[in-house]
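Of the protein chains in this complex, one is absent; all others appear in place.
Let's turn to chain A:
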Amino acid sequence: MPFELGGQTFTSRLILGTGGAANLHVLEQAIRASGTELVTVALRRVGTAPGSTGGLLELLDRCGVRLLPNTAGCHTATEAVKVARMARDAFDTDWVKLEVIGDERTLLPDGVELLRAAEELVSDGFTVLPYTSDDPVLARRLADVGCAAVMPAGSPIGSGLGIGNPHHIRLIRQGVDVPVILDAGIGTASDAALAMELGCDGVLLASAVTRAADPVAMATAMRYAVEAGRLAAQAGRIERRFHALASTPDEGRPEL
């Protein structure tokens, strides 16, 4: 079933971040291998950060993906709203991955500033996809102010620790009507599959692919992991049992 997000339809449920790739050639191969249709970009001073010396937008054009600008590095609602408006001007899109960081070591979001920025950007016509913590109440508040999705962290950005509190991810899924996208903390394919098995509608990841020893192979793994997790979630898993339940029948067993 296609994935509806912000009024658009996607086939892939994997959103790829471009941060951390060693070079644009590897990034392009990884994007193609992942099958993603939505890719994040940041805004930085011209000619400074990786990618800002040119070629990134052309690469994303060639891949035929939609852009999702982020507000990475912002620490206040005021700053994030300005960056979102600059991104809209630069990239002709009103979609934004809203990040408002509250702590330097963990890069976890500042929920108060995040909610304030989300409210302002929604009222300004943005399609707001907020990077949030795994707090089910904050996620509900973000959905209530009109965010197009909520994107809880599995664990801190770039940590590769996977999903620290699977129960909260389930609670978030139950608590909002908008898509839930697991964002941050994915380390390997099983983490992405678990996110989907928990009921998430999509997965956003960057470092897990871009900083893998073989980014293209990991991008392929993530593509299948998201599909496998989604299929498994819909297939209805068996109950967990304390003891065994034989799969081979006792009937017809020979006496030897």
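Here, a residue touches a chain if its C-beta (ideal position, glycine included) is under 8 Å from a C-beta of that chain, and two chains touch if they have at least 3 such contacts; residues count from 1.
Here is the rule we go by: contacts and distances are computed from a predicted model.
Chemist: Not counting the visible chains, the remaining one has a UniProt entry; which protein name from "TRAP transporter small permease protein", "Binding-protein-dependent transport system inner membrane component", "Sulfur carrier protein ThiS" or "Lactate utilization protein C" does it give?
Modeler: "Sulfur carrier protein ThiS"
Chemist: Pick out which of A:D89, A:E104 or A:D177 touches the chain that's been left out of the picture.
Modeler: A:D89
Chemist: For the full complex, which residue in A:L57, A:V112, A:V137 or A:L231 touches the chain that was left out?
Modeler: Spelled out, the listed residue whose C-beta touches the missing chain is A:L57.
Chemist: Against the chain that's been left off, what residues of chain A make contact? List them.
Modeler: Interface residues of chain A facing the absent chain: 17-21, 27, 40-46, 48-52, 54, 56-57, 70, 72, 82, 85-87, 89-91, 157-158, 184, 204-207.
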